[in-house]
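Note that one protein chain of the assembly has been removed; the remaining protein chains are unaltered in position.
Order of writing sets the labels: A and B. Residues in every chain begin at 1.
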Amino acid sequence: MTTHHLRRLALAAVLAVIGLLATACVDSNSAAEIPPGTLRIAIVAPSASNDRSFTQSLVEGVKALGDRVQYVITNNASREEAAVTIRDYAKEGYDLIIAHGSQDGGSLQEIALDFPDVSFAWGTARDTFGLDNVYAYTAASEQGGFVLGTIAAQLTETGAAGVVGPIEVGDAKFFIDGFEAGVEFQNSAVDVNTVYIGSFSNYSRAVETTKALIAQGADILTSSAQIAVGAIGVARDEKVLWLGNQADQSSLAVDFVVASQVYRWEVILEEILDSIEGGVKGGRAFTITLENGGLEIVYNNAYDLPADVRTRAGEIASGIIDGSIDPSS
Amino acid sequence: MPVELAFDFVSNSAAADVLAARRGWSGFFTFTTLVVILSSTIRLAVPYIFAAIGESIAQRSGVLNLGVDGVMLLGAFAAYYVTLETGGPWQGLGAGLTVGMAMGVLYAFITVTLHATQDISGIGIYLFGLGFSDLLFRQLVGTPIPIERFEGVFEFIVPDERLDVPYPNLYNHSIIIYLAFLLVPLAWLTVSKTTFGLNIRAAGENPEAADSLGVSVVRTRYTTIIIGNALAGVGGAALVLDKGIYFQNITNGIGFIAVALVYFGAWRPLGVLAGSLLFSLVTSAVLEWRTLGILTGAAAQLTEMVPAVITVVALVIVTRRIGQPSALTQTFSREINY
Partner (left out) sequence: MKLLEMVGITKHFVGVLANDNINFDLNQCEIHTLLGENGAGKSTLMKILYGLYNPDEGEIRLRGETIEIKSPSDAIRHGIGMVHQHFMLVPTLTVAENVSLGLRSSRHPLTDLPAVSKRITELSELYSLKVDPDTYIWQLAMGERQRVEILKALYRNASVLVLDEPTAALTPQEVAELIHVLKKMAADGRGIIFISHKLKEVMAVSDRITVLRDGQVTGEITPAQTNESQLAQMMVGRPVQLVPDRPKIKLGEPRLVIQDLYVDGDRGDRAVVGVSLEVREGEILGLAGVSGNGQRELAQAVAGMRNVVSGTVKVGGKDTTNKHPKVVRQARLSYVPEERLYEGTIPSFAVSDNLILLDRRDKRFCQYNFMHFTNIKEHCLNLVRRFLIKTPTLETTTSDLSGGNIQKLIMARELSGRPKVLLASQPTIGIDVGATEYIYSQLLEQKADGCAILLISEDLDELMVLADRIAVIYEGQIMDILDHQEADLEQLGLLMAGVKENVPWLHRQMAQPLSMA
């Protein structure tokens, strides 16, 4: 009996250790030696760097800055993990700490008060909390959404487009509202069925919702945030068209991605870095737009888009830039 | 909102006007929606069927495994990773099966050889599977990338364009879905008509009696546990190969519901099948309500509780414990009872 107990105890201990290991896993790639004049950036992101959407867009933006910066990133951070990590980075003395995710605003505000000498940035958001060491950044994603909407309205054969939305807030909502407005603008007979699945990360529900939308007749789809990766796989398998957002999603469904709205955060990151080097630690909000080149419609060369549709899209984009078209109407 | 009760038999070739007019309840009571719901019911039932049939076999031999969900997660990750690396869903399925069997050996060793309490050990297996699958995913993959899935059997048989048959969604499922439904009569045959099935039932009802006739309770239970866990692994693999993607805690409690379905189905394969179908029917109907805009906002969020509520309600309604193996959760040892 006692040997049984001992063996059980040992086994329980092994299981417990493995379980702890599993939950206590955080990535960190420490920076090597830093050349003088290089700014050190720390990023806290809610998903992986190669998520083909939200986080990837920022990572690519930072990479585009080249040698001007050194960066570290913590991926897949929950809200609680994010709060702890932001504070740790602040203690370590980074030049700029980016909390990538509107859910981290609350924690950021508290921490920024405690570290007045450190610069923080967060997005997508427009609010700097009135603090002079916090930058806010956002995307006018309704602009590209509007352009993609007009494309969808021209390409649909069933007269129905589908949107797999995450939660009805922030960047994703702006994009989807713009998309719906674009469809309406181009052809009000085309129906847009938007379903918010109530989560940024429940890929499984995104998959099921996509399947249901297709079954109900939608033949061109879009989505926003990480869940897009789940939905796009269904579009590929069911052979329906896809419009991407945040990053170029062509590689995920080569034959079916028509175009993507790509975020080029480097445009405003440059401005933020200039500002920091100029001695200003925060207090400003930035927005990437079609006009400043922070937003760009990238077409998938593997998909044979009719020239007139592409031309029309170009006209719409110009109209948004010169103000003759209001994408948020 | 006016509710149109008659089903619309007109067409499923969704045209814009049809779709536009069919939002809300009036869209729910259409033939198109019926087909959509039925076809996703069949599809969504598959992980439940694999896991619950497997669990029912193990329970018939007297072993409760509350770790099904953890094993499913490990099987799901294995299937995802192998499919991602090799590009072949069959390899992924094999990986899910193998990982399930390995977990079966572990669980059998803990509960049968070491006589550990089954319920607590099962929770341990669940927590291990939950944490370890996530660890592996973060370390080896990091971000969800869509993988290859099984094609529908029609494309498999006729690798050409879509077949011109009515409502292909209803039966053009992947091969794994047919395997799941084939498993039900197979499980029945094994448990009810073979000598091995006789040993299983005896080990679950009265292990001392089985032992007294030279039936090895240990070997019988090892086998059923390995079968049960292997099927849980396959269930996880089926889930991943259906969704085409993996993420943390993808099962979201399917394994626990599968355990409840065993009780619901009164330990009979057909009952388990019925429970799985009922469950996925409700899930897919709720999904369709969201798609048709019948449920939005907070109401849609509330539907997250639907699976849990149905599980509890079903178990309350089906209170009969007839069919529960008498020796369920009892460890067996010859001399320890003295």
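A few remarks follow.
The working rule: a residue touches a chain if its C-beta (ideal position, glycine included) is under 8 Å from a C-beta of that chain, and two chains touch if they have at least 3 such contacts.
Fair warning: this is a prediction, and the values are worked out from it, not measured in the lab.
In the entire assembly, the chain absent from the figure touches the shown chains B. The omitted chain makes contact with just one of the residues B:H173, B:R201, B:R221 or B:R268: B:R201.
Of the options B:L140, B:A209, B:L270 or B:A299, the residue whose C-beta touches the omitted chain is B:A209. With the whole complex as reference, residues 193-199, 201-202, 205-206, 208-215, 326, 334-335, 338 of subunit B touch the missing chain.
Here is the rule we go by: only the chains that are shown with their structure count from here on.
In whole angstrom, the spacing between the mean C-alpha positions of subunit A and subunit B is 33.
Within the complex, the subunit A residues that touch subunit B are 1, 4, 7-8, 11-12, 15, 18-23, 25, 27, 47-52, 75-76, 156, 158-160, 168, 189-191, 193, 195-198, 201-205, 207-209, 211-213, 215-218, 226, 229-230, 232-234, 236-237, 252-253.
Those residues of subunit B that touch subunit A in the complex are listed here as 14-20, 22-23, 27, 32-33, 35-36, 39-40, 44, 110, 114-116, 124, 127-128, 130-132, 134-135, 138-139, 142-147, 149, 169, 239, 243-248, 250, 252, 284, 287-288, 290-293, 296-297, 300-301, 304, 336.
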